[in-house]
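One structure is given below, represented as structure tokens, and several questions about it will come after.
Just one protein chain is left out here, and the rest sit where they should.
Letters are used for the chains, namely A and B, taken in the order the chains are written, and counting of residues starts over at 1 for each.
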Amino acid sequence: MLPSILFSVVDDVRRRAPLVHCLANLVTTNMTANVLLAAGASPAMVVAREEVAEFVTLANALSVNLGTLDAAQAEAIQVAVEAGRAAGVPWVLDPVAVGALTFRTDFARKLIAAQPAVIRGNASEIIGLAGGPASGRGVDSTASTDDARGAARALALDLHAVVAVTGAIDYITDGKRSIELANGDEVMPRVTGTGCALSALVAAFIGAGGYEGNLWIPAVAAVALAGVAGELAARETAGPGSFTPAWLDRLATLDAGTFASTLHYRECR
Amino acid sequence: MLPSILFSVVDDVRRRAPLVHCLANLVTTNMTANVLLAAGASPAMVVAREEVAEFVTLANALSVNLGTLDAAQAEAIQVAVEAGRAAGVPWVLDPVAVGALTFRTDFARKLIAAQPAVIRGNASEIIGLAGGPASGRGVDSTASTDDARGAARALALDLHAVVAVTGAIDYITDGKRSIELANGDEVMPRVTGTGCALSALVAAFIGAGGYEGNLWIPAVAAVALAGVAGELAARETAGPGSFTPAWLDRLATLDAGTFASTLHYRECR
Partner (left out) sequence: MLPSILFSVVDDVRRRAPLVHCLANLVTTNMTANVLLAAGASPAMVVAREEVAEFVTLANALSVNLGTLDAAQAEAIQVAVEAGRAAGVPWVLDPVAVGALTFRTDFARKLIAAQPAVIRGNASEIIGLAGGPASGRGVDSTASTDDARGAARALALDLHAVVAVTGAIDYITDGKRSIELANGDEVMPRVTGTGCALSALVAAFIGAGGYEGNLWIPAVAAVALAGVAGELAARETAGPGSFTPAWLDRLATLDAGTFASTLHYRECR
């Protein structure tokens, strides 16, 4: 039952091609655009303070990534988030390396007052965003998904948001309903941008519409698609280089039956 | 006859390795560099206001892409275009999302006073640049190539430039001589940067020299190479991920015979 609901969102994205405004980072912006295109969404990386407010109101969702934050981008992000919020455009936050670096941690903690619809990060980032002790090692998590469950639920309830902690195990919660996904492959953290692109994919999935009252469904669907496609791609490839093309192919071509038979999930109480 | 003339330009680029100064966007700069290298050209993405004037005079052509325009880049673009013009370096404009966003539309309409040699965009962008009604959806066209014929011819005659409208059908005109190309594949718009890289490829082709009086020939050759290589690459791949490596391989290795037998074109009156 759940797999077919989730895959119906994959289909919605393919059919509706939601326009996703990405304020991305310099390292993974290309990968992010390609993941969105493969999934059937339409990415656009408009960056200038002069343009973001005008553009975000045309978009179906906004994706904000702090990976290479600087002062100019921080300003553009604030303008975009505010304009998007005024226009009812939902936004997703990827708090890259929050908890490990002061400037972005302070920025992110203020930014979430503007109520992201979804937050997606690794365990260290979610703990760091929730105000936990500094952790993380650059962009890598030093904590496990299990360690971040409490922080994720607290953030979700506090912000009325969905929080997705991704890693070897993914945990997605809106504070009331929670799920664990166990797909993907250990090669994925050895490819830059698999996490950043997933955050933008979540934005595409909530931007496709139809689940305004329950964004947990499209958020879970995006994480599930990325993981299932990744697991299948890893099986047929020899390393992190050949993984990427295969992952994009799978994101574009995965069918409902293969999705359902590959998905490993467990709803949590 | 035309296919062999066009392929002779492909050969010129491979032999002469024109140096192309690219003022690119943050999303597709890597793809752009790889496409130029695969085709035998030499790309360089010098970006600083302090360096662009010095560098552009060393280059054989300049490629300007507005995809992630901001105020600092707008300034660098103006400096580079003026310095290149003074030194007789031809330049190509890719008016990404012009018509959809005010800041870049105003900028592009002023910039073309400095007479680009070639303009390459999708139908919405060419219509937008020519002063037509706002259209487009982010970086995607909402118009067909057919819709943009009049705008393309008007721009070409007005600016003494070649205008290339690319899409499922490509239309290239200098206002007097026009052609339609029907290669490529529907996977190409699902890979970020295929259009941006094509604009830079046009710059390489006009920069290779030998057609100063008739840039329509090298502009057509660049669009034809991209489309033929793309069509062949798509035939042997399973999706947008595996397409990219295959496209680059084909750009590097395509031979005259395969080019001629695959090219679909129709000269227009």
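For this structure, a couple of remarks:
The rule we apply is simple: a contact is a pair of C-beta atoms (placed from the backbone, for glycine too) under 8 Å apart; a residue touches a chain by one contact, two chains touch by 3 or more.
Small disclaimer: the values here were computed from a predicted structure and weren't measured.
Only one residue in the set B:51, B:106 or B:212 touches the chain that does not appear here, and it is B:51. Among A:31, A:52 or A:229, the one in contact with the hidden chain is A:31.
The chain that is not drawn here is touched, among residues A:193, A:207 or A:227, by A:193.
Residues of subunit A in contact with the chain left out of this view: 25-28, 30-31, 67-71, 97, 100-104, 137-140, 189-193, 237-242, 244-245. Interface with the hidden chain, as seen from subunit B, comprises residues 19, 21, 24, 26, 29-30, 33-34, 37-38, 42-51, 54-55, 58-59, 72, 244-253.
In the analysis below, only the chains that are shown with their structure count from here on.
Taking the mean of the C-alpha atoms as each chain's centre, subunit A and subunit B sit 33 Å apart.
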